[in-house]
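One chain of protein is taken out of this complex; the other chains stay put.
What follows is chain A.
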Amino acid sequence: MNVNQQTPMASPYGPPQPGYGQPSYAPLGGGYPGPYGPYNGPAAAYQPGAPPQGYSPYASFPSKAVAANPVSDLSSPLDLGPARGPLTSAPRPVSTPQAYSQYPQGDSQNGPPPMDHSMAQPAHRSPVSQPYSHGAMNLSGPHPSYSQQYGAPPPMQQVTNQMSGMQIGSGPPTSVGPGYAHHPSSQPPISAAYSSAAPPSYTQAPPPLSAAPSQPPPPSEPAASQPYYGGPPPPQQQPFPSAHHPSQPFVSSSPYLGPPSQPQAPPVSQQQSFPPGPPAQQPFPNSAPPPVSQASYSGPPPLTQHSFPPSSQSGPFPPISISPSQYPGPQPQSQPGPPPFHSGPSPRGPIPPPSMSQQQANHLPPGPMQQQQPPQPGMQGGYPTQQNGAFGQPRGPQPGYAGPHYPGQQNYGAGPAPAPAPPAQKRLDPDSIPSPQASELPAVQKSRHRIDPDAIPSPIQVIEDDRVNKSSEPFTTGVKGQAPPLVTTNFQVKDQGNASPRFIRCTAYNMPCTADMAKQSQVPLAAVIKPLAMLPPDETPPYIVDHGDGGPIRCNRCKAYMCPYMQFIEGGRRFQCGFCSCVTEVPPHYFQHLDHTGKRVDCYDRPELSQGSYEFVATVDYCKNNKLPQPPSFIFFIDVSYNAVKSGMVNIVCQELKTLLDYLPRENPEADSVVRVGFVTYNKVLHFYNVKSSLAQPQMMVVSDVSDMFLPLLDGFLVGVNDSRMVIESLLDQIPEMFADTRETETVFGPVIQAGLEALKAADCAGKLFVFHSTLPIAEAPGKLKNREDKKLVGTDKEKSLFQPQSGFYSNLSKECVAQGCCVDLFLFPNQYVDVATLGVVPVSTGGSVYKYTYFQAETDRERFLNDLRRDVQKPMGFDAVMRVRTSTGIRATDFFGSFFMSNTTDVELAGLDCDKTVTVEFRHDDKLSEDTGALMQCAVLYTSCSGQRRLRVHNMAVNCCSQLADLYRNCETDTIINFFSKYAYRSILNTPTKTVRDTMVNQCAQILACYRKNCASPSSAGQLILPECMKLLPVYLNCVLKSDVLQPGADISLDDRAYLRQLLSCMDVSESHIFFYPRLLPLVKLDGGSLPMAVRNSEERLSKGGVYLLETGLHLFLWVGANAQQELLSNIFGTPTFSQIDPNMTSLPELDNPFSQRLREIIDSFRSQRSRYMKLMVVKQEDKAELIFKHFLCEDKSTSGGASYVDFLCHMHKEIRQLLS
């Protein structure tokens, strides 16, 4: 923001100003301590910027640069308008073609335009063109160019500022900070960030003005797309830069080639259509694009996007037309359809908000998919069916997908091209396919034979489409009610006033205005919040704001924290709360004048006024007992009973801790961590260790009176690692020896946690206990458990009792833990039943984690355990946290899911909150919402940082409200809904028979879909299954949830496993729950290049005997080897050409010196790095026994435990819907 703003503005963030003002960016990067410097420290903090490489620089940068430069040159706002006009809309003759071509590729909004511009401009306007060209240059490399570009920006900013605060604020600051600070080297990226940032601003800005800006954005598209593609961006990037100048080269170089080529040659129309899609998604379209895009794109894009919304709302979006248009996807079809659409859209185009949402909805999945198909025969076939909704007709897109498809180019090409708006609805009519009459019959039975699996909505296709469409352009959060890209898509986020989807994802971005609507639709209104989520390196972590001794400024009534939704009035002397409308005085030290738009002049200098997420420094008033907190402590509790020693766990833990202790979390990477550590071993008694630095050798203190736990020592138990290094190492060396010959098999558990609690109490600090435990705690002590595993109860009404804790002891204990800020992480190494349901109570209630390594063996499980442990110890986290979700009048947070404790109905108390923990919040209406104001929510988390600082992290989120159901259905996120549903169901089984829970879920899902069908879809035969576009995967995902081990266990699933998974899910974010329920299955055919092969659907049918597949479930990795796999493939992977010689017990692949092997291992590593838990690799040979386990995860198939196949379930769902409708 600062950037955009004029120099003075920058002040808040600090240093940046200078940097900005100056022409050269390069310097900035280094010298940019970051505006926020003061808060975070170095620039790192504020980085909106794009990741250097990953982020395709070209796109975004150029765009910005372009925009900026031109303006600056012109040196007048007015100029901008004109200048823009031509550029964007224009696509004037020359430019247009190029633009188009690009569009297809980027298919996303902005991307292409910039490219075009750059291209075009050079040609047309010399002055302008130069900057652009430079931009391009920059990307590729030369610094000088950069500097120039940037230099320009400032002027632009000024101009823009005047025009609209929004632009200024959002764009620049973010981009500036981050990009510079972090990667000096990556100049390109920086520029990218810059440009990208700008766009967002535009969107926000008033339409007309923004229009100009909109142009810049386009450039970003290409860039964005690339990263996506390239998996490995680097290679592509380079090509791009070079490509920039010559439009063609660019195209060719990238996977996009496909698409680009299309534009040029064949379907012009496609191209056109395409563009619309993208723009729509992004903010740009709204404000500026509409006019421009319409004009330029004329028909196509608008059609899909706009048309839908209107149609649905208005009514009858001609069902027929729709369906075809949508699903048929292929442009041809769409065009026919278009007429109606066109009309619709174009008019509406002007209206920003609606269009936005609509566009998005449309955009996402279907569009691209369909479009793609047209070009390719195979594809088309598949899609059409979908579009039509008829299952039978379609032909398998699969063929295309599975094998040939995978080549990136094709996919992409297809994706973009089709751009035409995806239909809002999906229709499935299994019955109708064969014959209308058939619908009378039970769908399920018939479907099995008649429905082509390829004809039903494919998760893979949806994911791919979203990836293609959305990964190229940064997702800017400035626009209310805009659904983010799918979790499977790799995208960059720019915070422009709403929390990043990495922090908050909502089930619906367009909330129904009334409770009646909500009830009618049955769509859950929930947000999945990950308050301390880690951001990719190219995104800026929330800035830290210090409001001084008075503490954060808050609304007097509802106590909401200062945020962008606060409206300053009376010249800035007061502000009105966006949540409760109460007017509060602005404290003198916070006063600032307002500009003519009513915004504070310092709006963009202050994160709390311009960002969706930021942190306040909390004052002593926010601390327990009104005392500033101590730094937290970590205490390690190691079970040293017979089993634990024998399995090798004790040895491994002790060895690892010696090095791991150097990686305790810290905020300043330069300094030592202030986290203190303590050690305890235990079996049925506890051994505390005094490791005070002054001791020559550690002292062990045994507490055998476990009935009434206490801390036997004070001084020397919790120590700084560096102070006591020698003693600690000596201790860790001795522990395995001391207990090597132990005969003790009994363990305690309750006293262990009590001991940790007492230790933290004595030290008066919060902290985390790491408990490494092996057996059911049967020794005589508080919290003693008995073996109650009774498989006979499974499936009965009493099954729920198995998920409940055995006694209230641990619940009470966890209350005490939470009060002290004592978070418990439990690592289990069981050889038999350990009652995870009970042992997990404390971890789950204190924000901790449970890790389980059944039948732990040092050789095979070591890596997995150690990686989990390392991550768990190192990961950033907060302690002694309280989370409060405030909402605007009309809705209220009513229910919470996750690992925490609640002592009242509003405060979520978390003894510990790490970067992986998610809290899901359900909202309900308690009044009406207004379409004008939308719905606001603010999630504030008060916590103690790992350095002992008390902080308040605030996430703000605004969503739209709608009075039309169609709007609701257009703006939902299925993955998030599934996340919510699964958490709800997993919790329900505690109190309700499992079968009831399952039925309830099916029923609610049916109601959701039936409501859509009834109220939003065009009339059609009852035999047709019509699904809302953004929920077309609801059935398949829901089926996965229903079939999950927790809700429908197989015979070999232990109660512990179920309890474990149940607890695990409760704090998963959307991305984790997605892969948990719908694993990723990758065919390993060609692994050249940086991109991943396209996944295939989780069904045995998709497996080729000659192939090798990698399956990622979030918890496991399987490498499935077909019986007829090519020898070369096997040699490349395993080093042996013979199938029979592959060792199924290997847990890591041999490091072979061939590109395939290297790439495969890279992929595996990258998969692992994306998950919060290390996934152990299992090699599964076809027809091997272990294959059963593997098949268990092929969730589209019928499961051995009775779970329905996707097709069957879909038919069943269809039946349910029809019953509801009749």
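The criterion applied here is as follows: a contact is a pair of C-beta atoms (placed from the backbone, for glycine too) under 8 Å apart; a residue touches a chain by one contact, two chains touch by 3 or more; residues count from 1.
Here is the rule we use: contacts and distances are computed from a predicted model.
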{"item": "Identity of the absent chain, which is to be given by its UniProt protein name, from \"Retinaldehyde dehydrogenase 3\", \"ApoA-I-binding protein 2\", \"Protein transport protein SEC23\" or \"Elongator complex protein 6\"", "value": "\"Protein transport protein SEC23\""}
{"item": "Omitted-chain contact residue, chosen from A:Ala508, A:Val685, A:Val941 or A:Leu1092", "value": "A:Val685"}
{"item": "Contact partner of the left-out chain, one of A:Met700, A:Met726, A:Ala819 or A:Cys915", "value": "A:Met700"}
{"item": "Touch criterion as defined above, residue of A:Pro712, A:Pro876 or A:Pro1137 at the omitted chain", "value": "A:Pro712"}
{"item": "Option touching the unshown chain, where A:Gln592, A:Ser693, A:Gln734 or A:Ser1131 are the choices", "value": "A:Gln734"}
{"item": "Positions on chain A contacted by the hidden chain, ascending", "value": "685, 687-688, 695-705, 708, 710, 712-716, 730-731, 734, 738"}
